[in-house]
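Notes to accompany the following structure.
This view holds just a subset of the chains, kept in their places.
Chain lettering (A and B) follows the sequence in which the chains are written, and residue indices restart at 1 in each chain.
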């Protein structure tokens, strides 16, 4: 069994942003030289998400609007977590979107359906964040 | 380390449907001859879900009603994604339900609690869809 580890560094200039990281994950899988296995991709921060969906800007604005409806940022004092911090909504939004994805690797490549793309979802940005890529297989 | 890959083909006659795929996943695990490991089961489409819950028809109708409340199909023009398409709600519903499950394999079998069953959740059906099963282990 082989394993490979890589971190992506991400700094979003905005509080909330959706970034396509498929190419970086694909690059890490190639660097691993693993032909058959699994790759775990997870946010290392609890106010961010890694998820798989469509790379379509209309859908991404729908996600923003929808998450604000389900877990609004303001008023800040509606959340017990806020006080020293103001990011309770980001913890909830990330819960909806998910922390991680696990993707199959087949013949050395991400084993994807036709429209699957991997995204980093930032919900409390303007600071350095990390994404972990861990590949295991043979 | 051994690996095994299988696709399930699914065509739902309805826009939304929940299908129990536990037997197919169990069959793939047996075909893999893997005794100890993990199986990843994921929708290969971004308007469908693979999730684990109870095989109870009342609960499945509760899911339908609940997802329609959290991410209603209509009016279509409430979503920026809709226009050429009308399935923005399906992308959101699948986000709530999740893309994938990872299940332990122990002694050659799905290592499940008493009521765990694997479901395919279709939210934009009436066309061919695929589910990926990837098994790794020894």
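Criterion: a residue touches a chain if its C-beta (ideal position, glycine included) is under 8 Å from a C-beta of that chain, and two chains touch if they have at least 3 such contacts.
As the structure is a prediction and not an experimental result, all values here were calculated from the model.
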Problem - Number of identical chains forming the whole complex, with 2 shown - result: 3
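The rule we apply is simple: only the chains that are shown with their structure count from here on.
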Exercise for the section: Could you put a whole-Å number on the gap between the CA centroids of chain A and chain B? Expected result: 20
Exercise for the section: Over in the complex, which chain A residues touch chain B? Could you list them? Expected result: 1, 36-38, 51-54, 56-59, 61-63, 66, 70, 96-98, 101-104, 106, 111-116, 136-138
Fill in the blank from the handout: The chain B residues in contact with chain A across the complex are 1, 3, 5, 38, 40, 42-46, 70-71, 79-83, 88, 91-92, 94-96, 98-100, 102, 130, 132, 134, 136
